[in-house]
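For this depiction, one protein chain was excluded, whereas all remaining protein chains were kept in their positions.
Which chain is which? They are A, B and C, in the order written, and residues in each are numbered from 1.
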Amino acid sequence: MNRLGGIFWGLVFLAVPVLGVAVFAVAPAINVWLPKDISAHGYQIDSLFYFILALTGVVFIATELLLFWFIWKYDAARGERKATYIQGSHTLEVVWTIIPAATLLFLAIYQMNAWANVKMRRPDMPPTVEVVARQFEWRLRYPGRDGVLGTADDLHLVNDLHLPVDEEILVQLKSMDVLHSFFLPNLRIKQDAVPGMKIPVWFRATETGGFDIVCAELCGWGHYKMKGRITFVSRPEFDAWLDRKYSEQEATQPVAEAVGEMAVR
Amino acid sequence: MSTVTAPVSTEHGHPPASQHSVSTFLSTYVFSKDHKVIGLQFLFSTLLWFLIGGLLALAVRWQVAWPWSDVPVVGKLFAQQGGQMSPEFYTMLFTMHATVMIFLVIIPILAGAFGNFLIPLMIGADDMAFPTLNMLSYWFMWPAFIAFGASFFVEGGAASSGWTSYPPLSTNVASSPGSGWGQTLWLIGLTFVGVSSMLGSVNYMTTIILMRAPGMTMFRLPMTIWAMFITAVLQAFALPVLTAAGFMQMSDRMFSTGFFTPENNIVNNAVAGPGGGQPLLWQHLFWFYSHPAVYIMILPAMGMVSDILTCFARKPLFGYRPMVYSIAGIAGLGFIVWGHHMFMSGMNPALGITFMVSTMMIALPSAVKTFNWLGTVWGGRIQFTTAMLFALSFVSMFIIGGLSGIFMAATPVDIFIHDTYFIVAHFHYVLFAGTAMGVWAAIYFWFPKMFGRTMNEFWGKVHFFLTFVFLNGTFFTMHILGAVGFPRRLADAYHYETFHHLQPMNAFMTYCAIGMVASQIIFAVNFFWSMFYGPVAGRNPWNANGLEWTAPSPPGHGNFDVQPVVYRGPYEYSVPGVEKDHLMQTDPPNAAAAAAAASAH
Amino acid sequence: MSSPAISVPHDHGHHDHGHHDDGHHDDGHHGHLKLQYQPGLPLSRGKLIMWLFLSTEIMFFAALLGSYIVLRFGAAVWPKPHHVHLSEPIGAFNTFVLICSSVTVVLALEAARANKTGLAKFWMLTTLLLGALFLGVKGYEYQAKFSHGIYPAAPHGRIYERPDLYYGSAVRARLGEPAIIDRLKQLDDTPAADLTEQEVAARAALQQVRTMVADTNQQAFEMAVVADQIMPLPADGPGSEAHGGHAQGINDVFPWLQLPIVIPGGNMWASTYFLLTGFHAVHVVVGLIVFAVLLGYTLGPKNAGMIENAGLYWHFVDLVWIFLFPLLYLF
Partner (left out) sequence: MSDHAAQHDDTAGHDHAHGGLGKYLAVFLALCVLTTMSFFTYSAAWPWRDQPQVGWAFMLAVSCTKAMLVVLFFMHVWWEANWKYVLTIPAAMMALFLVIMLIPDIGLRNRMVSQERALHMARPSDVLLLERAGEGGRSKSSAH
């Protein structure tokens, strides 16, 4: 193997951390990055993401650079030196077990709070809306004028979820048929809908606007097109919208009734 | 250095050749009980499936980059809509891509091909403990090959509920219209893969425990053998659970039992069956196997890479015992982390926390391994053979794949990135950039032992370079796609506002994937050409020191022409005060004898 | 490497002669060296692999049993054994049969080791017969379930979970099948004198059921009465007489009726019961095949290892049953 071999391969391996970091540096600039966060809790998730990115980034750069350095430096073509005969080092083993252990343990404990906020500390309130996933649409049920879900005056809609901004929302998530996943990229929410289970999902939006509802669990051939929209509006607008939808439903009662039947059964 | 080659081996190989040639041909090459032949049978079968899996991946990539555009060349074959892919076909594609890659390529190539070929040779045995069982473990793969292969051609097409096969999608025939046999064949195939692996694993354990050469204590075993041993333990304990779950799913499909369906499960406006069960039960049982399985899919590669790194760094393995313990640690912890695939599944979130903590902890033994590999390369005399390049890239790529695992292990972050391309990036880095690179390293490294000839180094390096570049081009980009939340398993995601601008990026990845598959032509040609015309290799072309290198290349029936006796550990490279830069495991302890042995070579 | 220079350093005692004297392999032997091995564990390959195999079997049954346990104890209602025509004495008898067979197989081993080949054969044959007896009893039990319509099957078994509207319409649907209508007409036309007392009563009950389900506006209690007439659930708790302890329903008197039945929790019960006992039975069948093969050998000390391994497997099958019996029959 000639001298060029070591240099060349060293550079190839050096390209990994260099280009790797470059990709992550460029990505936000070309808008291939975390979508805009409009939730009250999302910053916790994003900052944890950045924290882990920094942590793993350091480990990544350090280890890849070491690898490059060793490849560069210890190329056999560099002189007729014998390899160092070393079986290992007890101290080193301890060091590189303890340090990652401490880091990871810290990470594990540090994140528990964010997790609990999103999945465990369920707000004590009746559901704002029920979302029932079904091949391949999102069926929505608002409590109607009496404010109670499961009564005759419930409002039934499909795929078009409107919610008030700046308010705690509790979604009751269900599925009729197979698994689906209620994914709101802009709210950092994802929860599988499981047939036979009713799963609470809560969040609070801080901005108005329309956003995607994505189905993130394979649910059959139409999985790719199981798209919904979630729209956040101010409370008055929301009430007005609700009223309008409600009268629309009343005008077409029989149809809506049938839809309702399906959703419950 | 002696160059005792093929002639010797044939002499030892098949003595009764002259008597009845047809039955000998069958018993030597087809129904052979010789571990080497079985290993090669596994190798050829899995490489063939690797090709199929790679082509399926290309079809997947095609659709992701240019949804609904006519598929070139093969488009007419599945002409549902005149060369255009249907969405259900897309679901079959990635399901079968993953199934083929995992169950017919990576697992059998590691345990089946290299496990079979290397275990007896590296521990100094003449064969496996139970050659007939060993043969059966290969032949039990065939029903699986046939079942998976046939599933493309049955009514309604192949299985289409992902390789994870979550019910009720998978159990409920009505939920994917027309899917009568595909999923059932998938389950049948899985059962046979399971039986095959189980037969293999108990056999390997028995062989490694009882058939080591004199002096080959457990802590003189090469890392490859340790890895194979612990992989076998993992398989033996984890696989039966999947087999049991598979039977339950089959019964749900065929007898409408309801292990995995709740009451009143309405699919396509019809109640599916009595129900009474719970979809999460499948997920738990599946991941109880399939998480340990991801380590089944990487530990042997880790072991082989350790051996290759030491050989071409001409250095002892840094921290042999910690390396052994960390493999055992990965295996042990591997059994208690399966829930990290289910953080968003509706699993009890408190349970999620326990799984998160254990998942974080499993990075520790991996850290130990990574740092010890770096320690091994440090201060070495690195020879840049193709095998070494692949081994180095294994380390480099495994770090990337492993670190992305930390993001997902963090439950809050996983809320966002679960089921996005971030996950796809993660597991292709560990599976393809990790294990497959390790497998290539092993192929280039042990090829001389398998066929008595070395592969072409120049073309090997070209193959390495192209694969390395294209794989990073394909898979590294997936991380940032995942950061946008780009969901996996979607035939077309560009109609979402959030993702509509990502098509050019996907096109880039597809170009790279095409390049990656195309580069394998170089490998295939090199492989077959070298089998017949490569430079003849001696017993020990790399000056390595394991037992397998004391046997002829390729070894004859019974493997060894001299009783191997082991006097030292497997990594005695560059021992100070010894003239030779490596001491074989069989080299007697005193220096004089070592020198004598050196000159005898 | 100069081979004569190397001599094997130690004598490795009795257990590492370990070369496989595999019959199929023998002809290849003259070709190659007989290798010697480092002492590993003090046991033969056959025994080691059998124990390893049994460890995998532990996990297999752990998955099945574990699923059963969580499915069962998570269910709101689980049928009592009597609800599903499960008979404890029959189960206990089968337990006894398996225990006996476990004893006979060790006796076969002892006899073989003592070179009493005839005796060994006798015990082996006894084991085989006991195993077959176990299967026979199992088959009889299955038959009892099937004949009552207790099985999960596509598209529907005959088990309904609750006496509700769906159940009512299922009974109505069954009664409305053309073949059944004919039989019913025939039954209605039969003079009472041609029927047994029991049949007359059942016919009256059937009449009641038919009117009750015909009315589409039934109450839950009425459906419960219908279900009770078709196949009554014994109200008595444990301790009552076993099979047959329940009153005869219409389905029992007129087996051709095959009306849907109500067993709360019955579907999941049937699923798990057949799953667990089915896979256990498959293991028994495998064991029987092994014993049948072994009977072809001379059962002397030379083959004691084989008997021991087959025995280990058989004891494991027994072991699984030891847990299945209380979990399925007594809990």
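Keep this in mind: a contact is a pair of C-beta atoms (placed from the backbone, for glycine too) under 8 Å apart; a residue touches a chain by one contact, two chains touch by 3 or more.
Here the structure is a predicted model, which is why all the values come from computation and not from measurement.
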**Prompt:** The chain left out touches which of the shown chains?
**Reply:** A, B, C
**Request:** Can you work out which residue in C:A62, C:I90 or C:L295 touches the chain that's missing from view?
**Result:** C:A62
**Fill in**
Among listed residues A:K82, A:K198, A:R229 or A:K245, the absent chain is touched only by A:K198
**Complete:** Touch with the missing chain holds, among C:S147, C:T190 or C:Q248, for C:Q248
**Fill in**
The one residue from B:L185, B:V267, B:L280 or B:A551 touching the chain left out of view is B:L280
**Asked** So that we can see where the missing chain sits, which residues of chain C does it touch?
**Response** 14-15, 17, 20-24, 41-47, 49-52, 54-55, 58-59, 62-63, 65-67, 69-71, 73-77, 88, 92, 95-96, 99-100, 102-103, 105-107, 110, 113, 161-163, 166, 198, 201-202, 204-205, 208, 220-221, 224-225, 227-229, 232-235, 237-239, 247-249, 253, 262, 264-266, 290, 293, 297, 301-306, 308-309, 311-312, 315-316, 318-319, 322-323, 325-326, 330-331
**Message:** If the hidden chain were put back, which residues of chain A would touch it?
**Reply:** 150, 174, 176, 195-199, 264-265
**Asked** Can you list where chain B touches the absent chain?
**Response** 129-133, 237, 241, 262-264, 275-276, 278, 280-281, 284, 288, 335-336, 339, 346-348, 350-351
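Quick note on the criterion: only the chains that are shown with their structure count from here on.
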**Asked** Connecting every touching chain pair, does the picture come out as line, ring, star, complete or other?
**Response** line
**Complete:** Sorting chain pairs by contact number gives first A-B
**Centre-of-Cα separation between chain C and chain A, whole angstrom** = 46
**Message:** Can you work out the whole-Å distance between the CA centroids of chain B and chain C?
**Reply:** 37
**Message:** On a C-alpha centroid basis, what's the spacing between chain A and chain B, in Å?
**Reply:** 29
**Complete:** Shared-interface residues of chain B (touching two or more other chains) are 263, 275, 278
**Prompt:** Which residues does chain A have that touch at least 2 chains other than itself?
**Reply:** none
**Prompt:** Given the complex with chain C, which residues does chain B contribute to the contact?
**Reply:** 12-16, 33, 124-127, 129-133, 198, 201-203, 205-206, 209-217, 236-241, 243-245, 247-248, 251, 254-259, 263, 273-278, 281, 285, 288, 550, 556-566, 584, 586, 588, 593, 596-597, 600-601
**Item:** Touching residues on chain C, where the partner in the complex is chain B
**Value:** 1-3, 5-6, 8-10, 12, 16, 18-20, 22, 24-25, 27-28, 30-33, 35-38, 40-41, 45, 48-49, 52-53, 55-57, 59-64, 67, 70-71, 74-75, 152-157, 159, 161, 265, 267-268, 270-271, 274-275, 279
**Asked** Of all residues in chain A, which touch chain B in the complex?
**Response** 1, 5-6, 9, 12-13, 16, 19-20, 23-24, 27, 31-35, 44-45, 48-49, 52-53, 55-56, 59-60, 63-64, 66-67, 70-71, 74-76, 81-89, 92-93, 96-97, 100-101, 104-105, 107-108, 111-112, 114-116, 118-120, 135, 176-179, 181, 183, 185-186, 188-197, 199, 211-212, 214-225, 227, 262, 265
